[in-house]
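Of the protein chains in this complex, all but one are displayed in their positions.
So, chain A:
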Amino acid sequence: MHLEVDVTLVEPPLARPYRKFLPAESAVQYLDSAGGLTESEARYPRPSDDRLVEMHRNMVLGRRFDQQATALTKQGRLAVYPSSRGQEACQIAAAMSLRPGDWMFPTYRDSVALAARGIDPVEILSMLSGDWHCGYDPAAHRSAPQCTPLATQLLHATGVAYGEHRRGRDTIALAFCGDGATSEGDFHEALNFAAVFKAPVVFLVQNNGFAISVPLARQSAAPTLAHKGVGYGIGSEQVDGNDPVAMLAVMDEAARFVRAGNGPVIVEAHTYRIDAHTNADDATRYRDSSEVEQWLGRDPLARLEKYLRGRGLLDDASAAALTAEAESAAAELRAGMNVDRVADPMDLFRYVFAEQTPQLREQQAQAEAELAAESEEN
């Protein structure tokens, strides 16, 4: 059976036509995989050279940070680390599209975005190194704790964006999620709430092809994930997530659009996770090396470098200086992670409630007595 639905019949006369919310046929792209300009017509202004040079710097630092974090898992310094390799353009463009007062809602994979916001890498890795708290001050950095449950943070982003808007500020929120998270109920509730309340939120879906091992085809039957905005009345865009120029152009425009009071948008970035889900995962069980090879050929950092060199914005000397800067940042991170930070056991009881309950006071006293007895024995 084949159902032909005549959509003109179901569009009430006063409703906005759904076609307005359909994503464009193709993803925004400026650079081909070799880093040359594509012939396709760009839909947004190309970011300035200065911003692209800054983006490049952030990407070099971000990739080195990511490599270092991956290495730290092998040394047992991190309990787990989900790599961002291949997704740097998405995360950095997102971070760069925000003003300092805007809110960012990262997932566990968006450490590179946090680094690009200027947060100390040692603090970013606190939770993944086995600490119980998020490591950085979310209020000071306007960056929520990295979220482990999928899609739940999209609602927080929606609420804070609406709240800030209610206070008459032009603050926006940017919320990250992956392709897998678009299957969660909270993804849909967040899009719907944001649309209904015209909350200034940019939803960035980094479609990296897999939710751990489950491929996109088993995740969604929609033509694209950007299409998921249509049913909620949200405009959307698709972008080549491995094209740094396109990513920055689209994220800048998305931030401008929501800040101007047009309500939320959803951006789908087509990208790929080069490494496994985390260091604990074996990606060879569910994907071919040929596929990884193919995506390595579209490496976002290499593409931007070729483009910048072609325009005379990067040369061997500046590239070497940047590499040295990244190496020194990595050394600093290693040194920071090698310092055994002393955890105050009483912190366990300190941050459950604003004021401790009598029961927690009792339990803290018990823990203190146990610790005192331990230190006497030693």
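Operating definition for what follows: a residue touches a chain if its C-beta (ideal position, glycine included) is under 8 Å from a C-beta of that chain, and two chains touch if they have at least 3 such contacts; residues count from 1.
As a convention for this text, contacts and distances are computed from a predicted model.
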| item | value |
| --- | --- |
| Chain left out of the displayed complex - its UniProt protein name, from "Na+/H+ antiporter subunit A", "Glutamate synthase domain-containing protein 3", "3-methyl-2-oxobutanoate dehydrogenase subunit beta" or "ABC transporter permease" | "3-methyl-2-oxobutanoate dehydrogenase subunit beta" |
| Identified contact with the non-displayed chain, of A:31, A:60 or A:160 | A:160 |
| Touching the absent chain when the full complex is considered, from A:137, A:291, A:315 or A:368 | A:137 |
| Interface residues of chain A (partner: the chain not displayed) | 103, 132-134, 137-140, 144-145, 149, 152, 154-164, 166-167, 173, 185-186, 189-190, 192-193, 196, 347, 350-355, 357-359 |
